[in-house]
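Take a look at chain A:
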Amino acid sequence: MNEEYITIYINDKKYKVKPDQTIMQAADACGYHIPRLCYHPKLSIEGACRVCIVEVEGQRNYVASCAFPVSDQMRIQTNTPQLRRARRDIIELIIDNHPEDCHTCERDGNCELQRLASSVGIRARHFDGPRKQYEIDLSSTSVIRDPDKCILCGRCVRMCSQIQQVHNLTQAHRGFGTVVMPAYNMPMSESVCTKCGQCINVCPTASFLEKNYTQELFQKLNDPDLVKVVQFAPSVRAAIGEAFGIGAGRNMEGELVAALKKLGFDYVFDTQFSADLTIMEEASEFLERVHNNDKLPMITSCSSAWMKCMEQFYPDLIENISTCKSPMSMQGAMAKSYFAGKIDVEPKKILSVAVMCCTAKKYEAARPELEFNGMRGVDIVVTTREIAWMIKSAGIDFVNIQAEGFDNPIGLSSGAGTIFGVTGGVMEAAIRTAYELSTGQTLVDIEVEGVRGLKGIKEGSITMEGQEIRVAVAHGLGNANKLLDIVRKEPDRYHFVEIMGCPGGCIGGGGQPYPGVNSIPMDENMLAARAEALYSSDRKKTIRRSHENPSIQQIYKDFLGRPLSKKSHELLHTHYKKKLPKGIVPEAAKI
Partner candidate 1 sequence: MSRRKKETHSYSRLKGIHKVVTPLDIIKKKRAEAVSRIIGKGYLSTKRVYVGMATCEIAAGSDEVMRVFRDAISKGGLTDVYLSQKGCVGRCNLEPTVEIIESGKNPVRYGLITPEKAQNIIDRHLKKGEVITEWVID
Partner candidate 2 sequence: MGKEYVVTLCEGPSCIHKGSRRLRQLLEKKLEKHGIAGKVRTFLSGCLGMCAKGPIMVINPGYVIYGGVTVDDVDEIVEQHLIKDNPVARLTVKESHLYNRFFRVFGDAKFFGKQMRIALRNCGIIDPESIEDYLSLRGYEALAKVLTDMTPEDVIEELKKSGLRGRGGAGFPTGLKWQFTRAAESDEKYVICNADEGDPGAFMDRSAIEGDPHTVIEGMAIGAYAIGANKGYMYIRAEYPLAIERIQKAIDDAKKHGILGDNILGSDFSFDVEIKLGAGAFVCGEETALIHSIEGYRGMPRPRPPYPSVKGLFDKPTLINNVETWANIPVVIIDGGDWFSKVGVGKSNGTKVFAVAGRIVNTGLVEVPMGTTLREIIYDICGGIPGNKKFKAVQTGGPSGGCLPEDFLDTSIDYESLAEVGSIMGSGGMIVIDEDSCMVQMAEFFLEFTQSESCGKCTPCREGTKRMLEILTRISKGKGQDGDIEKLERLGHMIQKASLCGLGQSAPNPVLSTLKNFRDEYKEHIYNSKCRAGQCKAMLSYLITDNCIGCGACLRACPVDAITGNKKEKHLINQDICIKCGKCYEVCKFDAVAKS
């Protein structure tokens, strides 16, 4: 393919760039970072914020560099005094309709609007006037919505409709009263919101935040009557360093254990253990379905955003869903039954906390179906961001802390449990175990390349007992929809399907640290680095299959009996049902 270059002039300097790209992309390649707000490479180009405006010779008005294509001999100005003034005025207009409470705002110091205002140099207010006043929506367990802080960049709307395809959010009304909201301005808790928290990830300000439980947690940590037990997800350890200025990709498992101990937790367990437990149960469930010609394909159920999505958009597939709880809920159940028994403490005295990369887990922990013996498996869920703040607030020196190990008996994990956080990880872990359980042989190519990577929908197959088992993996609810539409049309196409609600898998969850100054949400390099932290951890482990985990073998021997036993069903399995929130019309949704 011949690489033709065209000539453009940026600020009167000549450059050779590739054709078929926008001014912004060309300028980035030439070393000019044009300030931007609503633009995101994975979302549709809208040209909404008008921050990235540039002057192009021959155009009467300023053009949005994120949308305007380059052409040969184009002359572009990015930094004239008039442009600088226009940009400054535009950002001032945004600030003039934004609350003046930076000091008490969750994102003080980590806010894109602050960075933009600083970069264009706003030092006075010329157009100050009345500000919008809406009610903050605290109804949801997971995501809170503060329309006052919204600067109408539209990223959340596009993320929710184009990537996640939940279509919960849209701009409504017109003029100065334009506001982003669920349909009919219903509370988030009543809407089709799946709590995936991707809106939080892309929001430049504090308009979307996770529901904060840090105050409650600090309170409970000081309660001497409680036995404080905590677990954290694989994805948390892969990303927590980023909240402390450490680059993406370092697995800080041991450091986090130590920090949590310093924070006041009595026992620090690993969600990766219960990931192994999930595999035991789920692989067994899968093989049972295959042998009994039961409902296939079986679809994984560890992603809570996906569960909400399924109950409202795909309830016809409920029978396909694995009845297994998610690792977090299994861990909580084990903490308050198996572990409580081991230390001879009343289960009600155990405070079960989970640190998750996910905002939907807060919703999951509160689901009544997951309660057992009148208790919640997990009492409080905090996100990676929340725990990072708690660690900082408690004055713990995370960067220099000495790593420590997990506690037993539910802290040991195999490599299969580690890779749970990456898209394709659950499938790979399940294959490692299902293969051996069914054939009795060890899977030689332990790393199943076909299900790895950031492609939206991945397919693979493996032969077990002479039968070809076809699998599919999707990450992000938009890809999940596509895959499930195929499943509806061709139910025989796959045997086993893994769905993770967030792009990239759990490592890209709604509770992960905000991207740094030089990064953007859904940055593929960042996601790949986090994934690699987990994959390399898997490689370094000697035990890489869930069924080889001695703690797992122990818990079955001592407590559960065998996978899918009555006890397992009581504590580790659940059921789902159709739930149609306001706005879903059964006939129109063909349910």
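The criterion applied here is as follows: a residue touches a chain if its C-beta (ideal position, glycine included) is under 8 Å from a C-beta of that chain, and two chains touch if they have at least 3 such contacts; residues count from 1.
The candidates came about this way: all candidates are chains of the complex that A comes from, given by their letters.
Given the structure is predicted, the values throughout are model-derived calculations rather than measurements.
Chain contacts in this complex place chain A in touch with candidate 2, from the set 1 or 2. Residue ranges of chain A in contact with candidate 2, taken from their complex: 45-51, 53, 60-64, 67-69, 85-86, 89-90, 93-94, 96-97, 126-127, 129-130, 152, 154, 170-171, 173-178.
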